[in-house]
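Sharing a structure with you now.
Only one protein chain is missing from this complex, and each of the others stays in its spot.
This part shows chain A:
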Amino acid sequence: MKTLLTILPFLVMSLTGFTRAADTPDTLSIGLAIEPPGLDPTRGSSEAIGMVTYNNIYEGLVRLDEQGVIKPLLAQDWNISPDGLIYDFALHENVHFHDGTPLTCETVKFSLLRAGASSSTNPDRNTFSQIADISCPDSLHVHIRLQRPYGSFLYQLAWNDAAILSPASVAQNISHPVGTGPFVFGEWQRGDHLTLTRNPEYWGARPALRSVTFRFMPDPLSASNALLAGELDAYPSFPSREILSRFANNPQLEVVRGSFPFKAILALNNTRRPFNDLRVRQAIAQAIDRKALIQAVAEGDAKLLQSHMAPDDPDYVALPDRYPYDPDHARALLKEAGIAPGLHLTLAFPPIGYARDSSELIAAYLEQIGLNVTLQPVEWPAWLSQIYGQGAFDMTVIAHTEPHDIAIYDRTPVYFHYHSPVFHDLLGRYEATADPALRHALSAQMQTQLSQDEPNVFLFSIPRETVLNRHLKGLWTNQPIAGCPLGSVFWQP
């Protein structure tokens, strides 16, 4: 007995030491609110695609770091000619796609020309169509010539949709993605989870995690239960502020606030009557008490937007509130536009908290100025195809989470059907220069122009809250671009 008592502490110590060493996990389980519609960022701009694939499966020539700064990736170095027309990239050696194809200048050329082709479905086809030609001095050097200077070109090359693809993989990337990244696609059980496994042949630093599971849990309550039960290790962009208090003082979990180019808008169909009338758009903007909206949707913890630019963006300018809450003026504007009371409109909203709550409130506000609003809940696939894809809608609430994406107001087609020669001209001048001061001034003018035209009602920007295990290190808590890169995420014992 005495011997046992003497060795017991050592026994316990060795046992706990042993279990801890064996326990240092190399797997990760991440919760996401939205399931991606497919896994090919060159075919859709859903944020969910990037959350799974950005720098995990696919990589581009350059990437954004957590602060939104452009960093080398497949290109180890580059050189831009003083006239802004020629971009020379030097590629890393010994990079292979998951299907074994080596990364060469030819694959880069294929990917970027495909993205800009007239048949391309790339969300940023407008950007890539600026490429005049791409030549290959040798297999590891890429020489890109633009048609005209395009100041955002390098930045755009860091986006999800600028991924460099293996030419043989493009047909099945949507369900079986192939890239050069640190993780290989494992399996995808739709409606439930998706797994990635470590790429043993990764060209860069070996990832610490052996496998990663993304679990799709749109319901905040079950997500919080899974986090508290340890079934989830992290949940980026937790969708409900009301529940965050459950994680306060939790020894295992912490809540970290980060920046996020989140721009919630009430998108209006600018070609449809009555939204093609500026006075009606202004009336709708003035009918909505956005300060109250922020109270109800985000407990007041959000910033009002006056234009399509997130407050964290370096180009952001604080504009005056052009459309303060004034239902009387809104009614007068509607009358002036010849809109009879009782006009019937539909407000469609996707299944996510901020959109659902905002829509219900906005409908109530619009009823106050005499509009008859029907709320229409829409599932994500239907939202993406009917509203975002075909632009068939009256009004919808949605958050744009791409960084620095004011250029979407010059896209053709764009789902809200805004066309402005003035804006087009401003954007052209913005892209034609690389001078930061001039670019900032032009961006400010673009923001003002959108605020004047009010193609959509700019609502609010919510900060990003990530819930994660305290031992998990290296996970993005900012979201400078849709992504959750896991290559350098590790468990700290």
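One rule holds for everything that comes next: a residue touches a chain if its C-beta (ideal position, glycine included) is under 8 Å from a C-beta of that chain, and two chains touch if they have at least 3 such contacts; residues count from 1.
Everything that follows uses one rule, which is that contacts and distances are computed from a predicted model.
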**Complete:** By UniProt, of "Cytochrome c oxidase subunit 1", "ABC transporter permease", "Multisubunit potassium/proton antiporter PhaG subunit" or "NADH-quinone oxidoreductase subunit N", the chain left out is "ABC transporter permease"
**Request:** Please pick, from A:T27, A:S169 or A:Q295, the residue that touches the omitted chain in the full complex.
**Result:** A:Q295
**Item:** Which residue of A:A337, A:L375 or A:V414 touches the chain not shown here
**Value:** A:L375
**Prompt:** Out of A:P220, A:G370 or A:P455, which touches the unshown chain?
**Reply:** A:P220
**Item:** Which residue of A:I131, A:I144, A:L209 or A:L361 touches the chain not shown here
**Value:** A:L361
**Residues from chain A at the interface with the omitted partner, ascending** = 220-221, 240, 242-243, 245-246, 289, 292-293, 295-296, 351, 356-357, 359-361, 363-364, 374-377
